[in-house]
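Sharing a structure with you now.
Every protein chain but one is kept in place in this view of the complex.
Naming follows writing order (A and B), and every chain is counted from residue 1.
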Amino acid sequence: MQLSTMRLFKRCAMAAIVVASTAFAASGDASGPAPAFTLTSLSGQQGALSQYKGQVVMVNFWATWCGPCQQEMPLLDQMYKKYKPAGFTLIGVNVDKDTPPVKDLLARKPVSFPVLLDPANQVSKAYHVDEMPSSVIIDRKGEIRYIHRGYRPGDENEYQDRIRQLIRE
Amino acid sequence: MTLVPRHLSRLAALAALSLICVAGAAVLPDDRADLFYSTYKGGGMDITGESVLVRKKFSENFAVEANYFVDKVSGASIDVLSQASVIKDERKQKSLSVDYIHDKTQYNVSYTNSTERDYISNTTHASLSQDMFGDLTTVSLGFTYSHNTVGENNGTANAPVISWLGHATSRSFEGGVSQIVTRNLIAGVTVEVITDQGLLSNPYRSIRFLDPLVPLGYSLGTQVYPNTHTSTAVETRAKYYLPYRAAASVSYRYFSDTWGIRANTIELDYTQPVSNKWIFEGRVRHYSQNAATFYSDLFPFAGSQNFEARDQNLAASTNNTFDGKVTYAFAPEGFLIFKRATASFDVTRITFKYSDFRNIKYYNDTPAGGGYQPGTEPLYAFDAMVYQFYISMFF
Partner (left out) sequence: MRASLKLVVVVGGLLLLEACSIQPWVKPYERDRLADPIMSWDRDAISGAYLDHVYESREGSRGATGTAGGGCGCN
């Protein structure tokens, strides 16, 4: 009696693993015009996506309470400095509901790319953000070309490949 | 001294699963080192616990946790009637746990060994947990296997003479679902089915039966337990975030087993952080159970039933806990190589009351000498105070 329950349990666990691996929402190619937005930065200045038309843009959605977001920030900063001369821009869209933690974090760990605030989450909704962090890569014509969900060490290589590809277009 | 080590596997599983909750089920928690010290005083027992825990990631997907725990027991417990002198024993527990993450699934495997003079336990545990429905739901499945070797010290605390009496094995299946309900509310349900087989009684506890031929009016005898035991426990809990930054939670567990025990546990918890440095937590717990079918404080005669027990764990009882904890982040921004460090102090008071277990250790004058008639002694009750102090360093 016990042995058959064990077997059933093992089968259920295997099924779990199989279903799990097939149902993961993967990063991948995407299409469609990138929704326009205008947001305010920490210093109070307005920033709009349209300012960067003609450049390859990566919009990175992040939050102070999200561990993997913190992990990728320094790498995004490096990437921004490297490809900026070639016509690339990175916009960090912060989704925190309150501003003070964002100020604190950026004071301790500053980045050189523009950071805009989206506390009402309108832009996150427009871009259908379904994972934290999310990075959306937009080509020079303003079309979305690639969406990357989540962050794991090594993902920055994928980002760089896509950016280089789009810069060459 | 036999201490039921069911928690051993759970320490590893709990550490793995509970730390997941802070960072999200698909991210391994921060590396950490913890130093822990506790004292338990109650029911004639004095127990100190010391522990060290270290957790380290070896890649973004793989982490190992090691824990060493030492319990030192001394005292004159109510149930150890055959030994008039003090009990002294030490239990050493070592455990190793490995976590592996792949996409939205987290796997955990752990091994724990617990050794004391008269009891050895080896436990292995495996579990997996899976995020789904947009990461709002987490489903987990776990399996634990324990093998215990039971002995008895027939000598004294300082000159032990151990005889090994037998073995017991335990298999547990656990499943749980945790659901994010709203931005402020998370709820979960867990079910665990455990089956034990083998020598399941505590060799230091005895039954008593009426014996008009002796001055005390009763004599002691050996407990006879069934050699199987299956139990089911179901726990539901919910935690709510209060808008001024605090958390309140409630949990209820129902337990039922093949020995006739039905138990209810209800727990309420409130956590209040103050600025970035302090967290205050208060908890209240109420527990009640009825007696096992083969339990009796006083049997009418020796061998009156196939199975007989007088172990206080199987008696009808209630206990209530009041617990307060303070955590201070003494290095919230880091110190040397540590990202964050906290110190916690926890005071717990538990009051135990038995409705069918009598205090025969402290009231054992013969009836002729002014003592109680067997079966009329005061019901046993005692208070225990538990103090815990620990430092956690995250790096």
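Keep in mind that, in the parts below, contacts are C-beta pairs under 8 Å (C-beta built on N, C-alpha and C of every residue); 3 or more make two chains touch, one makes a residue touch a chain.
From a predicted model like this one, the values you see are computed outputs, not experimental measurements.
In the complete assembly, the contact with the undisplayed chain comes from B:Y287, out of B:Y107, B:Y204, B:Y218 or B:Y287. Contact with the chain not shown here comes from a single listed residue; of B:K57, B:K72, B:K88 or B:R253, that residue is B:R253. Within the full complex, the residue among B:G198, B:P273 or B:G375 touching the omitted chain is B:P273.
Touching the missing chain, out of B:E90, B:D211 or B:E235, is residue B:E235. Residue-wise, the contact with the chain that is not shown comes from B:S178, picked out of B:N153, B:S178 or B:S296. Residues of chain A in contact with the chain left out of this view: 1-2, 5, 8-9, 12, 15-16, 19-20, 22-23, 61, 63, 65-69, 95-97, 121, 124-125, 129-134, 150-152. Touching residues on chain B toward the chain that is not drawn are 3-7, 10-11, 13-15, 17-27, 34, 36, 38, 40, 49, 51, 53, 67, 69, 104, 106, 129-141, 172-180, 182-184, 186, 188, 190-195, 230-235, 237, 239, 241, 245-247, 253, 255, 257, 259, 261, 263, 265, 271, 273, 279, 287, 289, 292, 312-314, 317, 319, 323, 325, 327, 344, 346, 348, 350, 352, 384, 386, 388, 390, 392.
The definition used in the following text is that only the chains that are shown with their structure count from here on.
Once the centre of each chain is set as its mean CA position, chain A and chain B turn out to be 43 Å apart. On the chain A side of its complex with chain B, the touching residues are 2, 5-6, 9, 12-13, 16-17, 20-21, 23-24, 67-68, 130-131, 150, 152-153. Taken in their complex, chain B has these residues touching chain A: 23-24, 26-27, 60-61, 102-105, 128, 130, 132, 134-135, 139, 141, 143, 171, 173, 195.
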